[in-house]
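Below is one structure, written out as structure tokens; comments come after it.
Some chains have been omitted; the remaining ones sit where they do in the full complex.
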């Protein structure tokens, strides 16, 4: 267990039994605040046998066992996402942030098809310390956000789309080619990874400040 | 020669001699307003032997032999493009429009990295009958334009970019996946094709109106 | 709601419950003529609870809630398609046109394998204002149509085919490379997008003429 | 040396010296009718040192050393091609046929952009025993030919095109997906391979008939 960072179980491709067993082992070792991602309903139901508190998010397909939140003091993360179908990825990101001790604000449904909704929240965008921008289809949202504000942007392409979308490869490639400078990209649908990166930056900032406050 | 549409010579992969000879043959048949695209400087110089009027655009790599403009009465086409490097494609489009009897207005350098420049021209966008939107990199411009206005949009991806841009495949795929409804896409760097499509629509509209005016 | 354009719900990846709820919300806001695309039978059955008039097309997987057709005065759109398997995409296009106030004529089964059927309708092709050409396999139909007539062509590749068809990428790429000039291409299976683009052009033409008629 | 089939030297990636040396060696072994493909001007000039008769085709980039034509008695091969830029591939095919003892007829510039030119030669198409159809861009020509006639078709995609043409991959994929039944496809720009396949079929037919004639 790395200090400050909870254990994470990636459930995709694991049986309900395997997930239950790994969870039990980690709990026995004394862990709490254990994050499970890509957890389907059936596997969640199985976990109820553990008889511990579980914070379950069916939309984001996540759960936190024995949740215990000690949010960090500083830093504001904003999650913005394009369409309704991108919400599960956004929820995975926000739950991961919660487990990692970061507060975040979520603004959904601000994709480029209704771009005025994005301008309406320009102040929110400006005041964030990091923005996680999530979009499928053509993946233009991080570019537009990055063109509007100076805040660092982490871009998450989603597999939302069809045909020439190529299961998310199109928004992924688009985000990597953004003409807004300095956007960091993670894998398709990887809300967890974006949140982890954002939180690691915020944690660094908090450590930095705390060290100075002690002095 | 299809009525109303001038002859076009696509010069890529042809020698200066071949281009000269095809031009001569078309002129002998009585054509004027002959459009040459993808014409480099050397081939242009060779054409001077023809001793006819030539309207040459080195940026767009186009020439019109014996130009003769009879602009159509109705219809307003707008060309918008992203960065400086997209201008040659935009010039190919505007020269093609000229040869096909369409007037157009050009607004360059309104890519998403400086998105405020695009909003500044919203009125122009709204008043166009067709918009040709040209962009490389992540190809987000047509999506943003299409999200702002109701005008039909023809999108041209350019090969501007590097690495994961894949020589323009990335903006091409992005434009095909736009979440702004109803964007028609042409091949990478194909300013000619976008202009041809736009002009054919405008011509249709003019014919329609003219027929009714006669009545 | 953008003026003249009805609300559209893209049902792919949404549950029956979500579709029902979004529909209800839009109806409550006073919308009618609401278009639903990619709607399967189960979700359609669910919508019957709404107890409003529904114009359902199982082939095109579309429905229009509280249909209300005020077809535009001018403009003739023609939909041509290749084989039997392309018909669902063609139906999606024609239903979208209906919802957007455009009349269209449909000519099916004129793919290149039976090319004489296409020549038999040459007059129909010539008299259209816009042609939507839909094909899978090698996607040659828009090229052949574009080579026969001067009408603007919107090309829709379909995912019909197997093996090296790559789920529609092959006809998509082929259409983008058509040697018939000026063909605008939309995403694979995107009958909706083609219809939307065609209707936006026809709407522009109608506005133009109406403005002049008033004078 | 396989009986009836001349030696072939594929010159791409070989130095003028290597080509000269291989030619000399084959001539010393008593070969004549040696075919060289992908031969550039410089390497051809070098071959003049051999002081043998050379039948050189700069357009097709081929040469035949000590040509000696014994055309087969039966079988009619037709080569049709799309645009001007496809002619080099067509010439490689026709020179290969010549070296292999097959007569052929060539009809150029009948691509789908000017499809009426193709219909004008329908009788020619019908009377052929094998048609080699060569095209770049979207590669629709073999499909159209195959839809018009019952003759077996060998399709050759060319690398003519740009952008989403992907150096000929697009017409290659299109030809493999033709909805005209039973088209055999060879590699991009492989005029040699198409001619070789056609000639092997014609040779088979001639052997068959000759055997019966003897009886």
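Per-chain numbering from 1; labels A, B, C and D assigned in written order.
Assume a residue touches a chain if its C-beta (ideal position, glycine included) is under 8 Å from a C-beta of that chain, and two chains touch if they have at least 3 such contacts.
This structure is a prediction, so every number in the text was calculated from the model and none was measured.
Undergrad: Beyond the 4 copies placed here, what is the full number of copies in the complex?
TA: 8
We take it that only the chains that are shown with their structure count from here on.
Undergrad: Please name the chain that ends up farthest from subunit C once chain centres are defined by their CA atoms averaged.
TA: Chain D.
Undergrad: Can you compute the centre-to-centre distance for subunit B and subunit D, using the mean CA position of each chain? Integer Å is fine.
TA: 37
Undergrad: Averaged over CA atoms, how far is the centre of subunit C from the centre of subunit D? Could you give it in whole Å?
TA: One centre to the other, that is 42 Å.
Undergrad: Please list all residues of subunit B that touch 2 or more other chains.
TA: 169, 172, 176-177, 181, 187
Undergrad: If you connect every pair of chains that touch, what shape comes out? Choose line, ring, star, complete or other.
TA: other
Undergrad: Sort out which chains touch which and give me every pair.
TA: Pairs of chains that touch one another: A-B, A-C, B-C, B-D, C-D.
Undergrad: Where on subunit C is subunit D touching in the complex?
TA: The touching residues are 82-83, 111-115, 137-140, 143-144, 146-148, 161, 163-166, 169-171, 173-181.
Undergrad: Quick check on the complex: what are the subunit B residues that touch subunit C?
TA: These residues of subunit B touch subunit C: 2-5, 8, 74-75, 129-130, 150-152, 154, 172, 176-177, 181-187, 192-201, 204-205, 208-209, 212.
Undergrad: Subunit D touches which residues of subunit B in the complex?
TA: Listed in rising order, the residues are 12-14, 18, 157, 159, 167-169, 172, 187-190.
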